[in-house]
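The structure is given below, and queries will be raised subsequently.
Below is a slice of the complex: some chains, not all, each in place.
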Amino acid sequence: MKKKPKLRFGLPKGSLQEATIEKMAKAGFNIQVSSRSYIPYVDDEELEIRLIRAQEISRYVEHGYLDCGITGHDWIQENDSKVHQVSEFQFSKVTRQPARWVLAVPEDSKVKSVKDLKGKRIATEVVNLTKKYLRKHGVKAEVEFSWGSTEFKAHELVDAIVELTETGSSLRANKLRIVDTLLSSTPRLIANHTSWKDKWKRRKIETLSLLLKGALEAEAKVGLKMNIAEKNVAKLLQSLPALRNPTVSNLSQKGWVAVETIIDEHIVREIIPQLKAAGAEGIIEYPLNKVVY
Amino acid sequence: MKKKPKLRFGLPKGSLQEATIEKMAKAGFNIQVSSRSYIPYVDDEELEIRLIRAQEISRYVEHGYLDCGITGHDWIQENDSKVHQVSEFQFSKVTRQPARWVLAVPEDSKVKSVKDLKGKRIATEVVNLTKKYLRKHGVKAEVEFSWGSTEFKAHELVDAIVELTETGSSLRANKLRIVDTLLSSTPRLIANHTSWKDKWKRRKIETLSLLLKGALEAEAKVGLKMNIAEKNVAKLLQSLPALRNPTVSNLSQKGWVAVETIIDEHIVREIIPQLKAAGAEGIIEYPLNKVVY
Amino acid sequence: MKKKPKLRFGLPKGSLQEATIEKMAKAGFNIQVSSRSYIPYVDDEELEIRLIRAQEISRYVEHGYLDCGITGHDWIQENDSKVHQVSEFQFSKVTRQPARWVLAVPEDSKVKSVKDLKGKRIATEVVNLTKKYLRKHGVKAEVEFSWGSTEFKAHELVDAIVELTETGSSLRANKLRIVDTLLSSTPRLIANHTSWKDKWKRRKIETLSLLLKGALEAEAKVGLKMNIAEKNVAKLLQSLPALRNPTVSNLSQKGWVAVETIIDEHIVREIIPQLKAAGAEGIIEYPLNKVVY
């Protein structure tokens, strides 16, 4: 009897683990991590999940130990991994901005640009990215690997740091100033080149990508539904281009229609007052699990 | 270059903090509290969030340090703050009752009404409210500020307490009897009088109010959808006034319609058996993020 | 004045408590457990909730102390309780499999079937079930009650164990091999025989059953909605029997319809690629609170 093919899929362990497992569940794949076993259960016999540090996933995808995995663009670059990039996922829900690796110095430092780093010492978790950045700008400086608490080091131990930030508020709280941005990074689904050429695996990876994108897309979107007099619909849609491709369905009450659409959650706060002004009634917003265009 | 206007908005710190931030997110404003910074991040450049104890918010709104804030009716009264009340929010989801400040005594106390408190000692966190209440009833008694664990004090340290309760179950568990209710309290959005006169700020506050009400409203409501034979619709709607303003849409299957409405979540448990009895099929209930009438 | 009738309802305390209270809330009954009182608050004056260990609920329902309760089939059997079974609830969401009590031995044990247990020692929490199982197979062996950590005992303290498992991964991690399954168990709503004969109580229990089933059903189902050209609908429905009883509603855009249906969440991951292939557009999946057919 032929053994069923399996796809070995790497997910980031640690701080992102819970969020990733939740997103996989939204995509339709339920994962259960047992404290007694390092191999998680997943309710799909065609999948084998491995939890691996985000920093290392691209390395193991490149080596072929994993068929595919989810990790950040930053670590793929830092590891200089030769992998196939299948898809890019959405920015952080809270800030709607990608995470950024930035060059930062104390507020009162004399360093104003990368050029001022000549001969200085820089601490960072992304040593290769930082060295590449310095080379690009023709600056010679010492780069050392930081095992953590990098922000504290900028004040006493080194001259500058290259650190990850989303809103910059932690840097501000530590009295640090951003000098430059080295790299913006979003999560990616990557595949081993050989696995990608395997027909069965590729189809499986593509399905994973479709469903994960659908689930992640849905996190930043909501359903919006309202009733409006038929005569006002045209004006409504014209003045509110955000309501693209709405589903307009007839109501049994003559002259009224229900307008339903999917929009970015973060513009709802601007659009609702406008909808009311345009004559919409009974506006409701509801959550989504998946959105697949 | 002109600086962008900002609205300074106070949210309750401490036990209500997480719930409030969650409700703000439902309203469309994502807040991120950093352990290293006391100023939270919010994804709206027109807002500045401050987390302040609920007891103090009305004071700082009155003084103008905050343009507006969310706090309880009780603390506005206790502080006797001169502020503009913008809106009142919904009762607790669990009990559907407002929180109440009650006068309580041990079960076997001889105190049967406020009149019996003459010459007694009362411990409470709301000293001013309690003194006002005693004055109103012409009772002279000593009122002392309680720093906590007020319920324990009623048995040994003082003659009566004025304490906050929702269901009364904690008082009952402590063998205390409610003598009277001093004040029912719901959360309010309040504004500084001067800020309220500023056109830009007022519009911003009104939008916040609209979206927060929409989000809070949605917590106690659900969407209900069912299929029913067209001939039964009239009877259904007549016998079930809770289904007000339903959206009735035609189905492709002849003679059948889909009826959809928004109703209070807590009456669903009574109405579903009735809907089935009236011939409804495929009843589904779904959650809502916002409801704006 | 006649006192209002009340239904005394037992829910499982401990590891299942939080999940059960959440499911009750989805069914429409909000429960609040106070650390100071052992009787939880519920927002229904006709109900009295008691939290009792799952192992004991059937005993107290049989004795009439509780009118009804939720517990597992396994403990009803272990206690040999004479109760009325009202309804059976759904399997685990993660694995979609019922929990099973299995006979397990170390991987390298010589025990291959129940017959090999003759004269051996078995540790288990379900002593009666295990004894009944051995009797059925005509095997004489010693069964001892295990107070916990049963899996560890299989290697050193006893010859075999009878333990609960869902995916088997904990057993595998402990190097144990499953020899046989004694019992599959799902949660049940059970009632005291006398209470079941009481007209008011029976109606109340049936409503609870209907709403709980609706809530649990909804956990494993989702709403799916898509737009499709009218001409493709027939083919779509024919090739995808999972989309049974869809609601097809007309859109204002000529020639297009909206197809909406409720399906098992775990087949969405297979069906979405097929829907796209069949010409569906704007596919969205949304969560449900209740599903009542």
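Note that the chains take the letters A, B and C in the order they are written out, and that residue 1 is the start of every chain.
Convention: a contact is a pair of C-beta atoms (placed from the backbone, for glycine too) under 8 Å apart; a residue touches a chain by one contact, two chains touch by 3 or more.
Given the structure is predicted, the values throughout are model-derived calculations rather than measurements.
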Query = Wait, 3 copies are placed, so what's the full copy count for the complex?
reply = 6
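Rule of thumb we're sticking to: only the chains that are shown with their structure count from here on.
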Key: Same or different contact residues where chain C meets its copy chain A, judged by the half mark   = different
Superposition rotation for chain A onto chain B, Cα-based, multiple of 5° = 120
Key: Interchain centroid distance [CA atoms averaged], chain A/chain C, Å   = 35
Ask   = Tell me, which residues of chain B touch at least two other chains?
value = 249-250, 286-287
Note = Seen from chain A, its contact residues with chain C in the complex are 27-30, 32, 34, 36-37, 39, 41, 43-44, 207, 210-211, 214, 218, 223, 245, 247-250, 257, 262, 286-293
Task = State the interface residues of chain C toward chain A in the complex, per the touch definition above.
result = 93-96, 167, 169-170, 172-174, 222, 227, 249-253, 258, 265-266, 268-269, 272-273, 276, 281-287
